[in-house]
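For this depiction, one protein chain was excluded, whereas all remaining protein chains were kept in their positions.
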Amino acid sequence: MSHSFNIVRAARAIINVTDLDASRDFYVNGLGFIETEADERHIYLRGLEERGHHSYVLQKSNEPGVEVISYKVSQENDLDELAAFFETKGMEPVWMEEGSQHAVGRALRVQDVSGIPVEFFYKMDKVERMLQHFDKYQGSKMQRIDHFNCMVPDVQKAYDFYTNELNYRCSEYTATNDDSVWAAWLYRKPTVHDVAFMNGKGPRLHHTGFWLSDPMCVINTCDVLGSLGYASNIERGPGRHGLSNAFFLYLRDPDGNRVELYTGDYFTGDPDFDPIRWDLDDPQRATFWGHEPPESWFNEAMQFLDVKTGEKMKVDEGTLSQRMPSFMN
Amino acid sequence: MSHSFNIVRAARAIINVTDLDASRDFYVNGLGFIETEADERHIYLRGLEERGHHSYVLQKSNEPGVEVISYKVSQENDLDELAAFFETKGMEPVWMEEGSQHAVGRALRVQDVSGIPVEFFYKMDKVERMLQHFDKYQGSKMQRIDHFNCMVPDVQKAYDFYTNELNYRCSEYTATNDDSVWAAWLYRKPTVHDVAFMNGKGPRLHHTGFWLSDPMCVINTCDVLGSLGYASNIERGPGRHGLSNAFFLYLRDPDGNRVELYTGDYFTGDPDFDPIRWDLDDPQRATFWGHEPPESWFNEAMQFLDVKTGEKMKVDEGTLSQRMPSFMN
Amino acid sequence: MSHSFNIVRAARAIINVTDLDASRDFYVNGLGFIETEADERHIYLRGLEERGHHSYVLQKSNEPGVEVISYKVSQENDLDELAAFFETKGMEPVWMEEGSQHAVGRALRVQDVSGIPVEFFYKMDKVERMLQHFDKYQGSKMQRIDHFNCMVPDVQKAYDFYTNELNYRCSEYTATNDDSVWAAWLYRKPTVHDVAFMNGKGPRLHHTGFWLSDPMCVINTCDVLGSLGYASNIERGPGRHGLSNAFFLYLRDPDGNRVELYTGDYFTGDPDFDPIRWDLDDPQRATFWGHEPPESWFNEAMQFLDVKTGEKMKVDEGTLSQRMPSFMN
Partner (left out) sequence: MSHSFNIVRAARAIINVTDLDASRDFYVNGLGFIETEADERHIYLRGLEERGHHSYVLQKSNEPGVEVISYKVSQENDLDELAAFFETKGMEPVWMEEGSQHAVGRALRVQDVSGIPVEFFYKMDKVERMLQHFDKYQGSKMQRIDHFNCMVPDVQKAYDFYTNELNYRCSEYTATNDDSVWAAWLYRKPTVHDVAFMNGKGPRLHHTGFWLSDPMCVINTCDVLGSLGYASNIERGPGRHGLSNAFFLYLRDPDGNRVELYTGDYFTGDPDFDPIRWDLDDPQRATFWGHEPPESWFNEAMQFLDVKTGEKMKVDEGTLSQRMPSFMN
C-alpha cells in the first residue's frame, strides 16, 4: 500500500524447451514472433511493437519448465526497495547482477507467496521496432507480451499479497457460490491483467499471454498452424472469453508449454474502476459462446523451477473444494 | 447426361418449426436473415443479396422436419423435361401448380433415389436487394443460400444419380481406405457445392448452408448469439474445413434444425476441374485446425417428409461399415 | 514535475451543435455511440466499454463550437492541487460546483497556455457497460474516447507546459527541417496520446478521437454512413497513419465538427520509452500508404469558447513558417 516501488507490467518469461530448433519453428514460423538473437542455449523473442530486446526466452534444457516470470519496474531504485521489502517479509530475494543475464540489467528474483519464481528488472537493451515492417508480419502477428496466468492452491493468499503489498489492482474475478475467490485477474498496466491466479494444483504457470491487434490475426494463426502441421498444437479456441472479453486462442508449443493469443480487452486505468464479479458456474464466463474447454486446459500446466536450487518445485492441490466449473463435470 | 434440362442452383428449403416467434428471433435477430413476409403459418426469409422473395421458409408445425429442398432451373420448360425424365424412371413426380405456394411459380416435386424430397421451380417473386443497406446488417449478415448437406445410406447411389442423370459435377469427395465414396460435394453453380451427400442414417437433411461475405461475420454471429442467450445453439466452430476450405459455423435453431454459416470457398466452373480426394481419416479434412466435431454433429440430423403423404420418412443406416472418421472413436 | 496531482486520461468533450436530432442520427445510428441520456439541451453519449455516464456531450447551441475538453484525475484532491497550481501561474481557474453539470462531480476549468478551455474532474456517475451486448453494436462500434487533437499557434509552448507542468509524456512528434516541433503526441494513459498539438491557426479543436477494436469497424462505418446518406461526411480515410500506426477515419458531423475513429496504436507505458521523431515532409508520416489528406483536413477546425465569457475565442496563425507538409504544396 504505502510501498513506493512501482511495477510497470509483465515483461518476459524464461521457458525451458528441449529442442531449440523445433521451438523456433513453432514460435517464429508459426506464430510470427520476431527472433532478436540466439545463442547455443537461448532464443530471444519479441513482438512486433516491442522495442525491448525480448519478452520471451526459449532456453535449452532437458525438460520443459519455467525458470522465471518477470516484471519491469519504473526505475532502477525500485529494485532496491523491492529487495528491502522482500527481506522484511523473510522472503530471501536473490540478486542477478548486471551481466549475468543477456540484454538485461540487474534483476531481483524471489519466490512469491505462492512459490512462483518472479523477477523484477528495469533495464533491457533496446532494439528496432518492427511494427511498421508489415511485409515481415507472419502467423499471429504477435505484438507484445500481455500477461501471465498461474494456477495456485490458494488464490485468496495470492490475491491479498499482490493487491495489498505489490499494489496490483483487480479487474475481474470469479467467485464460488460461497463467495470464495476462485480466480482473479490483476493488473499494473491499465489492461485486464498482468497476472491472473486460478485455483488449482500449483504453483504452476498455466500460460503466457500475448497481445494481437485483432481477431483476424487469431484466425490466420489457426490457418498457418494447420498448414505447417501444428493443428494438434491448437488446444482451445478460437473463442471469446466472457471474463476479460478477450478473443482468444490457446496453443501448446512442441514441449507442451502453453501460450495464449489474446485480443480485445479494455481500459482499466480509472482509479474508480470496479472489479467485475463472475459466478464460477456462469457458462459464459469461460467462453461467451458456450463452448466447454478441453480437460487438458484445466489439468495441465507448466512447472516452475526453484529460484535458488533450479529444481522443479513441488505442487499442492487447490484449497477450494469446488475445483472446476460445473459444466466440466 | 444427354438431358437438356438445366438446374441452376440450390434455391430454398421449407423447414418445419414448432414456434414461429421463437424461430424468428433466432433467424432474424440472431442471424440477420431478412424477413420478406410472414403469415400465420409461415415466415419467408432471404439473404442480403437475394432478389428472390425467399430462400428459407419457416413453416409452423407440430414437430420439426423438412418438407422439401428446392432447386431453381434455368427456364419454365426445364420443369416439363424434368417431369418427363422422372416419369421415365418411375419416380412419380408431383406437380405443385402455380398459386399453390406463395411467391413461387409452378413447381415439380419428387423423391430422389435416396428418398429425399426435392423440388424444382423457375419462377419466384422478386423483391428489393438489401445488399447496400449496410445499416440494416445484423448478426451473421447472411448473404445468400449456398447448399444442402444430406445424410444418405448409399452415397455412391446418390452420387451416380446426381452426376449421371442430373448433370451435377463433383468438386471434392471423401473416400474410405478401400476407395468407397464416403461423402461427395456436388455442384451446379460454380462453387464447391449445391448439395453434399454424407454416409449415414438417412435420408436426413444434415444442414442448410448459407454464404457469408467474410470470417468476421462468423465471429460476429457467435458474439451476438452469446449476447442473446443462444450460446448453446452454437454446435461446432468457428473453424476451417479442409474439404471445401470453408470457414464455418454450425448452429442449431430452437427446434434443433441445423444451419451452416459458410464463407471462403472457391471457383469450380472450369470444365477440366479435377475433383479433390480426401481420406476419411485425414484429420484436416473435417477441420483443418484439427478440432474434433462433437458427436451430435455426426449423429443428429433433420427428418424429411414424404412428398405424397407428408409423413416422416423412414430412415436406414449407412451402408459403409466405416461410419465415422477414426478420430471420432 | 514535482506536482503531485495525477491526470488519468482524456475523458470527455462538450460539443455545441445546432440540431440535436440531426446529431443524434449521425452519432447514434451512424456511428453506434450509446445514448445514455438526453434532455432538451443535451445528448450524453458513451462508448461500448465505458462505464462512466458519458464521454461526449452534444449541446444545443446556435452555432457549432467546443465548450470544453475534459480530463479525469485520479482523486478528488487532485482538483484542489491543480487549482492551486493554476492560481500560482496566474491562470485564473474556474470551479464548476457539483450539481452544476449533469452526472459529473465538482470540476475545474481553465484556459491552458494555448488558450484551450480544459476541464478536470474526478467523479462521474456510473452506468452499465455495453461491451458484451454485441447484439446492440452498430456502425463503428465505438468503444471509448481516446484523445483530443488541437491546432495551436505555438506547439513548443504547449509541449513545454504539458510535459513540464502537467506531467504528460511524448510518444511521437513531428519536426521541421530546422528541428522545431511542428506537432507532438502527448499521453497520460499508456497509449500514443491523450492530446496532440499541431502547428496551425488556433487554439482550435481539430478532432476528438475515439477508439475502435479493429479495422473492420472502420470499414463497416464507411458502409453504414454510405447507406444512411452520410457519404459526404467522410472527410479522410480509411487509412493508416505512419505516426501512431493508427488505422483511421476522419468524419465531419452534421455541423462540421470533426471526429476521428482510431484503432491500432501501441503500449507507451515503459518509463524508458523513447519518443519517435518524424520529419514533417516524410510522406508516410501522415499516411503510411501515401495518400494526401484533403485541404479541409489541414485548414478547418472547431472553435473553442472562452471559459469565462462563453464567447468564441480569437485565433492566431501558426508561428512556424513551414505550415504544411511539402506534399500539400
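By letter and in written order, the chains are A, B and C; residue numbering begins at 1 in each of them.
Everything that follows uses one rule, which is that contacts are C-beta pairs under 8 Å (C-beta built on N, C-alpha and C of every residue); 3 or more make two chains touch, one makes a residue touch a chain.
Treat the numbers as computed from the prediction; the structure is a model and nothing was measured.
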Inset, instruction - For the chain that's not shown, point to the residue among C:Asp223, C:Asp281, C:Glu300 or C:Asp316 touching it. - result: C:Asp223
Legend entry - Hidden-chain contact residue, picked from the options A:Gln132, A:Ser180 or A:Ser296: A:Gln132
Inset, instruction - Check the options A:Pro153, A:Pro203, A:Gly226 or A:Gly239 and report the residue that touches the missing chain. - result: A:Gly226
Inset, instruction - Kindly note down the residues of subunit C that lie in touch with the hidden chain. - result: 215-216, 219, 222-223, 225-226, 231-232, 234, 238-240, 242, 247, 283-284, 287-291
Inset, instruction - Provide the residue numbers of subunit B that touch the chain removed from this figure. - result: 8-9, 49, 51-52, 72, 74-75, 122-123, 126, 131-132, 143-144, 189-190, 213-216, 242, 245, 264, 266-267, 269-274, 288
Inset, instruction - For the chain that got dropped from the picture, name the residues of subunit A it touches. - result: 29, 132-137, 139, 216, 220, 223-224, 226-228
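Please note the rule applied: only the chains that are shown with their structure count from here on.
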Inset, instruction - Could you pull out the chain whose C-alpha mean position is farthest off from that of subunit C? - result: B
Legend entry - Interface numbering overlap (same over half, different under half) for subunit B and subunit C: same
Inset, instruction - Compute the distance, rounded to whole Å, between the mean C-alpha positions of subunit A and subunit C. - result: 33
Legend entry - Distance from subunit B to subunit A - Cα centre to Cα centre, in angstrom: 44
Inset, instruction - Averaged over CA atoms, how far is the centre of subunit B from the centre of subunit C? Could you give it in whole Å? - result: 50
Inset, instruction - Enumerate the residues of subunit C that touch no fewer than two other chains. - result: 132, 216
